[in-house]
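So the structure is just underneath, and the comments pick up after that.
Omission of a single protein chain aside, the complex is shown with its protein chains in their original locations.
Right after this comes chain A.
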Amino acid sequence: MTSLRTPVPADLESQADLTAEIKQLQAETRPGDAQPRLDWPPYRSSLLRHPTKTLRYADPEGAELVAPVFGQTDIGELESDLTVQPGGEPIGERIKVTGRVLDGDGRPVRGQLVEIWQANASGRYIHQRDQHPAPIDPNFTGVGRCLTDDDGWYSFTSIKPGPYPWRNHRNAWRPAHIHFSLFGTEFTQRLITQMYFPGDQLFALDPILQSITDQRARDRLVATCEHELSEHEWLLGYRWDIVLTGTHATYLEPGDE
């Protein structure tokens, strides 16, 4: 099976050098930043793809104050269970991932669309561009959708995704993750992010997760394994809550009160 392995390009930076670069940049960044740094050289693909100018403040108006509306007509009944496939059960650890979507003031986001996509148990996406020589699972596509309920809860049944290699640097591995796409009640709250699994030794090596330079903010992307959510002889349960930015509809400028 050695034919599946590609030779290691000699010019790629080592993980040790990249990790040192990450640590140095994080030391130079002010603590408390909740968002990833867009200008973040350790993630090589970002070099030419981040704006260099300061973002301009805009007072949201019109369409910006209203999120798109989704409903039952937008999703299929079985789309929240990624293990239900016509050909049979996928391979891997069966899991449930559930939590609440809240806005920045703690209010549940009701009836809103949550979309996810992920690699299979061996770390392979069903995507033309994924050349990782790990097996494709014919019974797993790794795409899910659901609507939050009246208390903001979402829930997916899936398979725990595997970590996978990429070409950012030599011997680079992404920690296992699930991509999440979220909407709030305003267009300004749009969020796409990644959920990680607790205890992954790859966290410190990953330039994408480490682009969030504040440890507490990074921790918000890591689910917790909760025994109460696990189901007897069936699956392991993970809890992950999502907090979007605040809405503007009732927002008072500091000092207005």
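One rule holds in what follows: contacts are C-beta pairs under 8 Å (C-beta built on N, C-alpha and C of every residue); 3 or more make two chains touch, one makes a residue touch a chain; residues count from 1.
By definition in this document, contacts and distances are computed from a predicted model.
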item: Protein that the absent chain corresponds to, by UniProt name, given "Glutamine transport ATP-binding protein GlnQ", "ABC transporter permease", "Protein-arginine kinase" or "Protocatechuate 3,4-dioxygenase alpha subunit"; value: "Protocatechuate 3,4-dioxygenase alpha subunit"
item: Option from A:Arg5, A:Arg30, A:Arg56 or A:His232 whose C-beta touches the chain left out; value: A:Arg56
item: Residue, one of A:Leu12, A:Ile91 or A:Ile126, that touches the chain absent here; value: A:Ile126
item: Which residue of A:Ala16, A:Val143 or A:Ala204 touches the chain not shown here; value: A:Val143
item: Where the unshown chain meets chain A, residue by residue; value: 34-38, 40, 43, 45-53, 55-75, 102, 104-106, 113, 115-117, 119, 125-127, 129-130, 141-143, 145, 179, 181, 187-188, 190-194, 208-209, 211-212, 216-218, 220-221, 242-248, 251, 253
